[in-house]
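Missing here: one protein chain of the complex. Every other protein chain is in place.
What follows is chain A.
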């Protein structure tokens, strides 16, 4: 059991001008289950870190007070457990059982109690394997379940979940939500930060909305909060439930074939695939984890050498280079013809400012400087990045980084755009912008291929679907 009291709380990270959270007054009672909402940048993660006692005094400036059962969070660490977003960077040990035991060892739990508590925690989250299962062999959803077990084994009075499903495919996300639902009990206070509101509502009984400038905007039952603030929240990017998305269908029939794959594969990651991508068409590639969707995107993007079969670009796409397969094109030629957007935006960043990042492609492909400038300005405007032109790409939020990575691929105006999970973990606003952007590209005659798990995105945009089977 744990209660949380915040009085005029604020936190500013060292070296930042803006307060991450400010003027926050909030009380969460024993056993309450709260969904914490707010547009991106409202300080939700900072608040959770403060509650978990993970904001050391020397890393920023604090206003007001935070108390957990009347204690400072740094003294209440044993009462609080937190699960983060990225499964890769919160598992410590090589074997599943050892990982759950890690926290118990740290807290000095007597040795004879450790393994019974490990088994109990694994059972509570519905972990399907035994203790010796290598953590590296688990899927993302299973890894997050294990991380949850590692926290629950410590029997926290306050459980904090910081977007635990944002990096997972729908199946994995459902696994984790089920695990949270299974472990819910009247003794544990829960504070959850999550983009996907509709799926999270069964887990909570109260919604608190943070105001980006500081303070609490709304607080109450989900029904009351969404009735009063639903429109504003949806406009700011929160996935307010029950708001259908109008589809963007193609305005004209698809054009000529740009790229064709025949028997294309890369054993053992991808079996043979035949498909053709046309201009003026949005093609969605679907399939379960392990079917080789990302590999297909890399092969079509001319970034991997095919193991079997071939990729052929038509004259429409390749100009004079039709005889050479895309994976043998020089990089500048490739960037002019096919744009690839990777799942992790940070993999693609090369320079130290947003402006240079966008200018890189056009400069590499030999455009004159005034033209580079106007291309970059137009993209900054279009993707709401103008205010960030001088910022370092690595300091952007998830949504900003995604918009920038799409913009960099568009800067060289390729006829074909290939995206791997572009909507992963995005808020509603960025999501809608991506749909509009891709739809506009398609209607202007570009080919758009998206590899995705996002059924809503497919419903809103795709003209045609290709389903890959698991190997």
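As a working rule, contacts are C-beta pairs under 8 Å (C-beta built on N, C-alpha and C of every residue); 3 or more make two chains touch, one makes a residue touch a chain; residues count from 1.
The rule is short, and it goes like this: contacts and distances are computed from a predicted model.
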item	value
Absent chain [UniProt protein name; select from "Transport permease protein", "Ribulose bisphosphate carboxylase small subunit", "Energy-coupling factor transporter transmembrane protein EcfT" or "NADH-quinone oxidoreductase subunit N"]	"Energy-coupling factor transporter transmembrane protein EcfT"
Contacting the left-out chain in the complete assembly, out of A:304, A:378 or A:391	A:304
Contact residue for the chain not shown (choose from A:91, A:121 or A:138)	A:91
Residue of A:144, A:348, A:430 or A:452 touching the missing chain in the full complex	A:348
Touch with the omitted chain, as defined above, among A:4, A:50, A:82 or A:122	A:82
Residue among A:107, A:123, A:249 or A:470 that touches the chain left out of view	A:107
Residue of A:237, A:279 or A:361 touching the missing chain in the full complex	A:361
Chain not shown, touching residues in chain A	52, 54, 77-78, 81-82, 84, 86, 88-95, 98, 101-111, 114-115, 118, 135-136, 147, 150-151, 154, 298, 301, 303-304, 330-332, 334-336, 338-340, 342, 344, 346-350, 360-361, 364-365, 394, 408-409, 412
